[in-house]
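Left out: one protein chain. Kept in place: all the others.
In this document, chain identifiers A, B and C correspond to the written order of the chains, with residue numbering beginning at 1 in each.
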Amino acid sequence: MARIGIHSFVWSASSAQADLERTLANTKEAGFELIEFSYLDPANVDIGRLARRIADLDLGVAISIGLPANGDISSADRAVAARGVDILNRTIALTRDLGGRKVGGILSTSHGLQTEAPTRDQWNRSAATLAKVAETAKAAGVTLNLEIVNRFESNLLNTAAQGLAFIEDTGSDNIFLHLDTFHMNIEEADAALAIRNAVGKIGYVHIGESHRGFLGTGSIDFAGIFDALTAIGYDDDLSFESFSSEIVDENLSKKTAIWRNLWTDNMELARHARRFIAVGLETARRKAELVTATQKP
Amino acid sequence: MARIGIHSFVWSASSAQADLERTLANTKEAGFELIEFSYLDPANVDIGRLARRIADLDLGVAISIGLPANGDISSADRAVAARGVDILNRTIALTRDLGGRKVGGILSTSHGLQTEAPTRDQWNRSAATLAKVAETAKAAGVTLNLEIVNRFESNLLNTAAQGLAFIEDTGSDNIFLHLDTFHMNIEEADAALAIRNAVGKIGYVHIGESHRGFLGTGSIDFAGIFDALTAIGYDDDLSFESFSSEIVDENLSKKTAIWRNLWTDNMELARHARRFIAVGLETARRKAELVTATQKP
Amino acid sequence: MARIGIHSFVWSASSAQADLERTLANTKEAGFELIEFSYLDPANVDIGRLARRIADLDLGVAISIGLPANGDISSADRAVAARGVDILNRTIALTRDLGGRKVGGILSTSHGLQTEAPTRDQWNRSAATLAKVAETAKAAGVTLNLEIVNRFESNLLNTAAQGLAFIEDTGSDNIFLHLDTFHMNIEEADAALAIRNAVGKIGYVHIGESHRGFLGTGSIDFAGIFDALTAIGYDDDLSFESFSSEIVDENLSKKTAIWRNLWTDNMELARHARRFIAVGLETARRKAELVTATQKP
Partner (left out) sequence: MARIGIHSFVWSASSAQADLERTLANTKEAGFELIEFSYLDPANVDIGRLARRIADLDLGVAISIGLPANGDISSADRAVAARGVDILNRTIALTRDLGGRKVGGILSTSHGLQTEAPTRDQWNRSAATLAKVAETAKAAGVTLNLEIVNRFESNLLNTAAQGLAFIEDTGSDNIFLHLDTFHMNIEEADAALAIRNAVGKIGYVHIGESHRGFLGTGSIDFAGIFDALTAIGYDDDLSFESFSSEIVDENLSKKTAIWRNLWTDNMELARHARRFIAVGLETARRKAELVTATQKP
């Protein structure tokens, strides 16, 4: 059964302990079953305490990151690539320590607008490195989930088909796709077809609107998305993600170009999202049953 | 603010007093604010008692009918037409007595598959007669709402544009359109455009799926419908309608050709519909606000 | 490669030889590759001459019928059922004699609004009888294609899933589905899903709009239909069907309730349909290629 999660930046971009704990409480209050955090630095956060709080609230947890330019594992510069591996390893450890099982985000290359087209060498270096990191992750009981993002945020993996080819090149069975409807809306020929073609290889899904605001108030055909996820039997985690200029993370807000205020009341936003996803998934399930019902007299 | 109603045949086709009262209780329990009944015969039903029960539960009420072949007001046979007028007048009285303000359904001609194309004379007779009935209705504080139905259920008014032309020909200001998404899906070039073009003239709306089952499990673009209703500022009643072979009304089930079992648990169906409509209307309202937000820095 | 056909009632409902031959010429002129006729009576039509004309123009041909009430093979009345078998056998012979390979339409029961729900006995009688007729058809090099129509035109097979169950019950490998987008729009939970679920069992497709007029001017998501046909590798015939009060067939126009004039210029209609389908199929093919393109750097 799919757990419905929410990205913590709906609540706060702060990593102060009190804010993190309020984020957990809000997540629970709004009806979600999983919290997604960006990387949290154990030097500043009491991870053990946070893990207990997550467990007490019976929440799942996932961690997502975007590799920085100076920690890009696809780089020909060995020091840069090594820094990337270190970041990934620390993220895996954090995820395990919080009780999570999934690392998501932009793992194959750096996050942000590039100025050069990617090369086959980059692709190959990234795949080879990630294959090894995936072993570390496996040992920690954690999967790697490659977020497929739009052209302005990465130049390497922009479509699910590219992601599948990349995963194949890694040879790993511990690397999956992290699909995100916001990005799919820009890059995929057809988000629903892309999901169907990725059956068995989707590890995590972000449910976000085309403008990153309230679900259903943009151009994404969520019914089609939910139908496709139902058709392939996806029953793993899906997390709501939304950004507004109301909550600013210095790093992420700029790379994702958040200029507009799409909401101020995040509890209203979250509750609407929870209802929207729940009604959508239920409707998709009923549709799938109906379309195959033989209904003999 | 729109009231969300439900057609009583979701609950029961019986007009036994106990069944009618259970229908009211179910309607309330499932979260609806209005009940739509087909014509109830005061000879068999304690209307006063039912009216009090409706009022006690703080429910709205609407009555819908389909004229029978032998009570078709468009008929050249005066006795047939007179019978139709009598049916309409009794329906108006019933509606008033129950505390309602709207009569809906197929009022301009008979309900059921026809074998001949309609004539201009029929149209004119119907418009002239309905203009007079509308005065009676007005005196009773009740509006007439012409249900625009598909080709298999009437040959006279199949589109909103036809309905608007017909209303204009009546010259009455007490006749409105009763639109129904199930029928619009078959007849309208574009249900959303049809709604926009009917601004100010829509008195009642049926929200039904293309196959008459669970909302969202068919081919209707409800987001487009809710957007159009929002765009024209429709804030009047909308009622969920669904038919399944589970609940049979001898008259209606045959004219509407209900052969398949699209649901068995009507409370589940109703609650899903209530959530689906509520989330849909909220989403449409938020989208309309967002699309006009100037968002200056 | 799919051939794009057209139903002859776009051109004329007459079966006078000259009209039939003009229909062929129009079909060719508008760019279609196949003509679909309703049953033509060899007593009145020079079938050999028509067949040569079809061959000369390098057109394909398909025949569709709807069994009459007095020739319903699902009937418990043996004389009625036998009349139905006779009609089917004559249709098979006609199809073969014209050089065609497909019989389509409402073959399992009678065409028209029913007043009683179907029974399991009807279903079983129909399946058993059709299994035998399918052998006759096979010997003639012709397939039977069961048109799945809406509730107002038949009570037995309204969805593709019902059709598949019925075909399975016949045990025949010479019976396929004849899907029609007009009917699917009313009955299917999701036309595209229904097509995907029927992979390998679709023998013929009608492309018709929700109101039976110009393609694209109604509520059907043709892009979704073309995507689904592409996804399952359907590369067989698809025929455009449209009805308007402009061209009346006494039998069909009433059963299908054609009251409105949706077009007057049938050549304009046909050419638009041809372009619409061709652009739609090309676009679907390109989309399917794109969504799987690995696009490694």
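What we mean here is this: a residue touches a chain if its C-beta (ideal position, glycine included) is under 8 Å from a C-beta of that chain, and two chains touch if they have at least 3 such contacts.
Please read all numbers here as calculations on a predicted model, not as lab measurements.
Put simply, the hidden chain is in touch with A, B, C once you look at the whole complex. Considering the full assembly, A:217 is the residue among A:38, A:197 or A:217 that touches the omitted chain. From the options B:72, B:180, B:209 or B:227, the residue with contact to the chain not on display is B:227. Checked against the full complex, the candidates B:6, B:87 or B:194 give a single residue touching the omitted chain, namely B:194. Checked against the full complex, the one of A:38, A:75 or A:158 touching the unshown chain is A:158.
Residues of chain A in touch with the missing chain: 113-115, 117-118, 150-152, 155, 158-159, 184-191, 210-211, 213, 217-221, 245, 254, 257-260.
Residues of chain B in contact with the chain left out of this view: 117-120, 122-123, 156, 159, 161-162, 164-165, 188-190, 193-194, 196-197, 227, 231, 287-288, 290-297.
By the touch definition given at the top, chain C reaches the unshown chain through residues 211, 213-218, 223, 259-262, 272, 275-276, 279-280, 282-283, 286-287, 290, 295, 297.
Rule of thumb we're sticking to: only the chains that are shown with their structure count from here on.
Rounded to a whole number, the gap between the C-alpha centres of chain A and chain B is 44 angstrom.
Chain C has its Cα centroid 34 Å from the Cα centroid of chain B. Touching two or more other chains at once are residues 117-118, 159, 188-190 of chain C.
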